[in-house]
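All protein chains but one are shown in place.
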Amino acid sequence: MKIGVFVCHCGENIGRTVNCPEVSKACASFPGVVHSEDYKYMCSDPGQNLIKQAIREKHLDAVVVGSCSPHMHEKTFRKACASAGINSYMVEIANLREHCSWIHEDINQATKKAIDLMRFAVERVKFNQPLETIKVPVTKRSLVIGGGISGIQAALDIANAGFEVVLVEKEPSIGGHMSQLSETFPTLDCSQCILTPRMVEVYQHPKIKLLSYSEVEHVEGFIGNFKVTIRRKAKSVKEELCTGCGLCAEKCPIKKKALSEFDEGLSNRPAIYVPFPQAVPNVPVIDRSVCTYFKTGKCEMCKKVCGREAIDFTQQDTFVTEDVGSIIVATGYKLYSIDKKPEDSIYKGYGEYGYGKFKNVINGLQFERIASASGPTSGEMLRPSDKTVPKKIVFIQCVGSRDESKGFSYCSKICCMYTAKHAMLYKHKVHDGEAYVFYMDIRSGGKNYEEFVRRAIEEDHVNYIRGRVSRIYEEDGKLIVKGEDTIAGLPVVIEADLVVLATAMIAQQEAPKLAQTLNISYDKYGYFQEAHPKLRPVETNTGGVFLAGACHSPRDIPESVAMGSAAAAKSLVLFGADMLEREPIIAKVDATTCAGCFYCQKVCAYNAIEKKEIRDRLGNLQKVVAFVNSGLCQGCGTCNATCPSKSIELIGFKDDQIFAQINAFAEV
Amino acid sequence: MKLGYYPGCSLNGTAKEFNSSLKEVFAALNVDLEELNDWSCCGATSAHVTSHILSVALPARNLLIAKKQGLNELLAPCAACYSRLVSSQQELKLDEKMRMKVEDLLEEKVTNGLQIINLIQIFQKIGLDKLKEKKQVDISKIKAACYYGCLLVRPVDIALPDDMESPDSMEAIIKSIGGKTVDWNFKTECCGAAHSIAHTDIVEKLCKGIIDNAQKHGADVIIVACPMCHSNLDMRQLNIIKHYPDHKPIPVLYLSQLVGLSMGIDEKKLGLGVHYISTKPLLEKIKSDALPTEVKKEVPAPPVSNDKIKKGVEA
Amino acid sequence: MEEKFEPKIAAFVCNWCTYTGADLAGTSRLKQEANARLIRVPCTGRIDPVFIIKAFENGADGVLISGCHPGDCHYNAGNFHARRRWILFKNLLDFIGIDSSRLYFSWVSASEGKKWVDIVDGVIDAVRAKGPFKQYKKMNKEIEIPVAAEEGVSVK
Amino acid sequence: MEELIISIDNLKEIARELFNNDCRVIGTTAENKFKVIDDPEQLILNPNSVPTGSSFKEFFFPKTEPLFFYKQNNSSIDLIDPVIDKSRIVVIGAKPCDAAALPIISKVFNWDYKDDLFNTRNDNSLIIGMSCHYNDEFCFCNDVGGSPENRKGSDVFLKPLADNYFKAASVTPKGEAFIKEYQKYFEKDLGKNKPLVRKEENPNHFDYDKVKTWLDNNFENKFWDTAGEMCLGCAQCAFVCPTCHCFDIVDEQNGSCAGRRAKNWDACQFSLFTKHASGHNPRDNQEKRYRQRISHKFKYYNDKFDEILCTGCGRCSRGCPVSLDILQIVEEINSLSQKSNAI
Partner (left out) sequence: MNELKQICKDALSEKKARFIIGYKEDKNKRIKPFIAKTPEDAEQLTFNHHAVNNLAVYLPRFKNNVEGKIGIVVKSCDLKAVTALIQENQIKRDDLFIIGVNCSGVVLDIAKEFNKDNTQIKCKYCQAKTPPYYDALADESKDFEMPDDDQAELMAKIDKMTSDERLEFWNAEFEKCIKCYACRQVCPMCYCEKCIVEKSEPQWIDTSSTARGNFSWNIIRAFHMAGRCIGCHECERACPMGIPLTLLTRKMGMVASSEFGYRHGMSLTEPTLIGTYSTSDKEDFIK
């Protein structure tokens, strides 16, 4: 191998403390070096020309440049060499400036060190291999999972930029939690009024394919090239025929049997239903678990009344596959179940608050429904047990949130604000009522947020008590709320008519499963993990998969919308080019020596290691070995260090390259 | 069935009737109790607030004795003993450094694998069906308020597997022997145990609250499984009566006593005559032909037995 | 006169944090001793314990390993895997007799140029005080060119 | 020629003198292990002892030795020969099964290429053998042409007598010269010291000729499918064997521009032993490798050099981690050969 060595003075920057001509001379004696020279500014055009000239004249196979940090000019020199016909990965940089001349004073020591650094680079480059940038075609189409406000925003942004979007929503209608809210903080404007136009826009957008009542089943592929299998759950209604007249729901005989999900169980719905009047798409579904026909084989009332013959009891779940280039996950949150026996085994319930036991202990979303004009009480402030107006109401914040003994340590972020809003809405409707709020701290960071809370306290005279509630029990129709006022240092007992718990926002129960489907990571609570907490907040470790909204962490509406737009922007960046270019620094398996222990798979943060069967010509299984999915590998090399037989190597940082450097240490 | 038995100090002192009722009931259920040889303090009294290592080492010593005696299960009827024993066992399992310290102290290797059970668990183990079979006396005429206190269900995760805030395993046992229970709100409210001696006023106030709530929900008797709860609720009623003139006394029984009653075991053997608040009205009610009572406005107050008042005064 | 002993330090550093931190030390002109030679790897997760052995085989008197702080890994968890490996390897070397005065670990972020200088200088001072790694160098004897044989050189 | 005897103390004196003359004296010590003796008092000659764990082959054919060193320059490579130790080697108290190994492996080291490294040491060596009074279930020197009294490979041969005396006789001219050189330590045999009698006879186990014939004809016999089935492929057997002599040649770097080429022990039981660069391995399982081991010892070497590559010392069987017993294997072959004869 013929190696050319170039030593840069960087003006005086290197030259002042490193004797560059001497370094160049020393390098000339290294085995393999056929050309060695020094120059004032290697990165300048004349400097680059020197390199190109030497490559052409001396037929160099590899180049070593002693200059500034590779983080500065590695690309420059690689490009120069490539233009002269050397593969750009046959170039090595020795950091003579940041790691040598700038940090040492003694010229002899610095020169000696510079020679050593050059030797390392020369030895290393002998083992470099020509590599090609990995190019991947991009499918310019996006999948958005979740039709809440965040997903809606992301879908609209991408569609408006001219690219197709597949929007998958597991419920019969898009809209998410925002559609359930009465008013929004800090402006107290009506939630549905601002949301509904967006939902309709999604429905009507020619670039958006809306798949409601559907779930992502399986994902394969990698950035730019995902193949997604989606399960379309049987609605039992032919979507293309239904006009959304609502007659079927009206006539359904089992009006009182099913609890309305939309009203958080505070009202009932029929077996065939649309979740709420403004639903998009306005197509009902049959809840087969309660439908008389599906239970007994008799009834068919809905079918009889439907003039369009849209009811189809035989419908089955179907599967569609979609090719997309990016995936935006916007699956949102759910409220922590504070029932006596929570569904999530990792969390403990708040048995002491009697939720689920006392009808008048409700959660925040239920209060939203009570306060909402479209809710079960048509906006009248009536408590669930006896439909009377509560005269004394207690709000408890941080139910679950910031409580490690219940399994959470994080703050749900929005409860301070919505509790203030709840208290305000209550006071506005029940002027003679008393509202108490038990809080730990008030966290009202945000535009006009603190002012909003002050308004609740000062103008609407909501009583804020700093402290926790120890338990609630019911005596004679009143809820006895026992707590502590930590400022007064006294126990507090309030006989309340209604208690509203600001329960924690938690990740969707299916989040870990979806994360596994998408090969992204999630934290111990089930929230999806971003690629970098500061600099890559909407990206995940898996290229091409982005996050939006409360599936990442508790978020309020403006943040969810901003994140939706950010994720859309990230997708659009991806769609900006036809081919995706990636550094070829990825791991590679030697299948002949791999023993299939799959420790590499265990340490891989990107799920880039797959199993591959090796068969002989007759098709008999020889062995199962590891295989690197080059679309997913990010090139950290942890697998390389973990592999006991070194059957997996990181191209570009192969063992022989690093050993060459270490071996050169003997000459230091 | 053979079972190790760690009575602890209370069952030899203030809670003798707990001890005797328990032995009677288990004899009837064919459970052999083998008392630990040379057992010592469980660490619940002063040790666990003054010396952490002692509070782990003292139970560890007893656990070792049990192991040496070849026992696999150990019954600790006192809730405080139970709590200390399971806590210590857990800590020794998880904290290797502590284990080594304790081993140094005991000059012996600590072994684990012993199952520690409390009164509720042993009944569950025997099987509620078996209790039902043994039932001879109808106790459906009285209503019981099950009081758990703090130690039976704590520390959570390692103690009795029940809801810490709203347990119901005692209710299940009583139901199995045909008893009725009330749904009330003070099952785990503090009885003031830690202040039992020093601040009787606090204890009285707390116990009064517990008793009132039980009575409000129609209870004729409070059932406990902890000597500490018992002494606070039963004995302190004497003073409660003094300070709250309208107080209506209510007998407080150990779960084993009630189970014993249902099995038809002699009242004396069950130690039902040694309560501060007389159990006579209760026993009469069980025997009476009257229909089960709803909450009656005027229940005649059970007279306080004279001998106990004397004792109370002496104490 | 005997020459003053100058230790040779091999430093394995991750590309994203410590190498960049060392760059920052350079950009800030923070002076340091010239005994350390850096070998850049993408991530501390890439560092195989054999690298350390090889460095000693090739005459290192001390080895320094440095990467991103826990939680800051460019590759999410490479440094966590590395840390677990180091705990095991360090204990092994210690048991065999290569104690922590020869092997150093640190977390140096891209912004901790000063910390990097302090660590490098600290390691160099400590190893200088400890003296050359004679025991390991002795092991190389068999594969080194015997002095007595140097005369019979034939050129190929 | 008159018969000579020598006391153990005088043997030690000889050892001391040799040691003082920069000679490598190899003998067995209390650890029952061959080692270079630097203190003659350590020397123990016990005819009743079990053969040492490993043979003394490493002093003639070391586990690793350099062939040359190299140094790389800008455009050339310097090759440097290693220094060969030409000092005299004297082995005291070799059992017949140890001593016999040297002439056997000498044939392979002088077959095509004359191995200087081995020959230099062999030529400069003197082996003092001693008759053996030991045998256990693994010993079978009788069956492979040896015997407890066999003098093959010895230059001087000792027979133990009472009171720590040995009857000494030269076997080769080298031995004769040696005795002459150290004449002063030898005494005339006046018959005072009675010879020590071997307690039991060394039994015979198999008929080598039959075994050889069977091996000649049964390369593909299904016997081989199970013979080495439990073998784990470690090379313990080969490395302790006095006659196994396979080696591997490797280059080893020392720094980036220097290094050495070395000759290291190798063994046919390793899976890589026959692995081709292509990835193909003609002996691709342990059963085939085990067949190779047995065949090399009892057939191929005999075909080529008219020697059995085994002295019956039993070391391989004593140390085998899975208790594979070479004698039992050969005995099985022996009985197979009888069966095939019967047919």
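Order as written gives the chain letters A, B, C and D; numbering starts at 1 within each chain.
Throughout what follows, a residue touches a chain if its C-beta (ideal position, glycine included) is under 8 Å from a C-beta of that chain, and two chains touch if they have at least 3 such contacts.
Since the structure is predicted, the reported quantities are computational estimates derived from the model, not experimental observations.
Engineer: When the whole complex is taken into account, which chains on show are touched by the absent chain?
Structural biologist: By the stated touch criterion, the chain not on view contacts A, C, D.
Engineer: Among C:9, C:39, C:63 or C:77, single out the residue that touches the unshown chain.
Structural biologist: C:77
Engineer: Touching the hidden chain in the full complex, which residues of chain C are there? Just list them.
Structural biologist: 49-50, 53, 57, 70-71, 77, 80-81, 83-101, 104-107, 119, 122, 135, 138-143
Engineer: When the complex is taken as a whole, what residues of chain A touch the one chain not shown?
Structural biologist: These residues of chain A touch the chain that is not shown: 127, 592-599, 602-603, 621-624, 642, 644-647, 655-656, 659-660.
Engineer: For chain D, which residues lie in contact with the unshown chain of the complex?
Structural biologist: Where chain D meets the chain not shown: residues 53-54, 58, 63-64, 137, 229-230, 232-236, 238-240, 248, 250, 252-253, 262, 264-265, 267, 270, 272, 318-319, 321-325, 328.
To be clear about the criterion, only the chains that are shown with their structure count from here on.
Engineer: Going by C-alpha centres, which chain is most central here?
Structural biologist: If one averages C-alpha positions chain by chain, the most central is A.
Engineer: Counting C-beta pairs in contact, pick out the pair of chains that comes out on top.
Structural biologist: Summing C-beta contacts for every pairing gives the maximum at A-C.
Engineer: Considering only mean CA positions as chain centres, point out the chain farthest from chain D.
Structural biologist: B
Engineer: So how far apart, in whole Å, are chain C and chain D when each is placed at the average of its C-alpha atoms?
Structural biologist: 45
Engineer: Between chain B and chain D, what distance separates the C-alpha centroids? Give it in angstrom.
Structural biologist: Computed value for the inter-centroid distance: 81 Å.
Engineer: Send over the residues of chain B in touch with two or more other chains.
Structural biologist: Counting only residues that touch two or more other chains, chain B contributes none.
Engineer: At least two partner chains per residue is the criterion; list those residues in chain D.
Structural biologist: 254-255, 258
Engineer: Hey, which chains are touching each other here?
Structural biologist: A-B, A-C, A-D, C-D
Engineer: Which stretch or stretches of chain C touch chain D in the complex?
Structural biologist: It comes out as residues 58-59, 140, 142-146, 148-150, 152-156.
Engineer: Inside the complex, what are the residues of chain D that reach chain A?
Structural biologist: Result: residues 72-75, 253-258, 279 of chain D touch chain A.
Engineer: For the complex, which residues does chain A have touching chain C?
Structural biologist: Against chain C, the touching part of chain A is residues 69-71, 95, 97-100, 102-106, 109-110, 112-113, 116-117, 120, 521, 541, 585, 603, 605, 634-638, 640-642, 650, 653, 655, 658-659, 661-666, 668.
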